[in-house]
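Only one protein chain is missing; all other protein chains are in place.
Right after this comes chain A.
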Amino acid sequence: MLTEKRNWGWHVLLILIVMAIMLPVLFMISNSFKTLQESYHAILQLIPAKPTFSNYLTLNKQINLLRMVSNTFLMAMIVTLGKVATGLLAAYAFQNFHFKGKRLVYFIFVATIFVPFTTVMIPNYLVIAKMNLLNNVIGVALPQMADATGIMLFIKAMGKIPASLTESAKVDGIPNRKIFMNLIIPLLKPSIISVGAIFFINSWNEYVWPTLVLKDKSSFTLPLALQNYISSEGGTNFPLAMALAVIMIVPPLLIYMIFQRYILNSISTSGLK
């Protein structure tokens, strides 16, 4: 009896939280299927009176959706692969190699986490501009190919692999490259997937840095395109913006659904948000 009562209390709380989270999402989805007129007088109504697909069609006419999705995907993919690859390699080195100044290097790496983005934004921009990579998603991705958070997470994950595994392989004369590929990577698969998914979603949603690098509309990623539909002069076409937002959340949502098991596990064990 007692436990049942307590469960009820938790459930009510959980339902409230889920509603608070889901409401804006439902709001977005429902408004993307309303006409502009309907959104004006019944913006809060969750079920559209006359659902219409017209916003999506208009979007498709106004902007090159496919190109933007692929721009965003390409950028997020490069960033994710870059961060995961450099993170794994650096973590392996920190875990397995003894070299002078290791602690210092590690300290410097971790310190980069505390450097605000705004301070490196301008230098990065200048470098990318000099490299002629403005208006190119490569230019967006390049400065983000390594990430101290990833290194830290991978070091932590590798720390859970017993040292005797790599030591045993070393006694057997297995080269580091093989230990890394044949043992570490397969054993870290859950971490790689979860950290990779988090990197991907973050990069997919990224806004400030891409706005600096990408000026040409053809090079836009989805968040930049979305900003175009939210005009500061009051002329916002909400249903249109909501339709684009729906398109934008689909890939991260899919990734989240597919890798949910890994991501939840990694969040609960790493304390990462």
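By our rule, a residue touches a chain if its C-beta (ideal position, glycine included) is under 8 Å from a C-beta of that chain, and two chains touch if they have at least 3 such contacts; residues count from 1.
Simple rule for what comes next: contacts and distances are computed from a predicted model.
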Options "cyclic-guanylate-specific phosphodiesterase", "ABC transporter, ATP-binding protein", "Fe-S cluster assembly protein SufB" or "Cell division protein": UniProt name of the undisplayed chain: "ABC transporter, ATP-binding protein"
Which residue of A:Pro24, A:Gly101, A:Pro116 or A:Pro162 touches the chain not shown here: A:Pro162
Full-complex contact with the absent chain, from A:Asn7, A:Gln62, A:Thr112 or A:Asn182: A:Asn182
Residues in chain A touching the chain absent from view: 162, 164-165, 167-175, 178, 182-183, 186-187
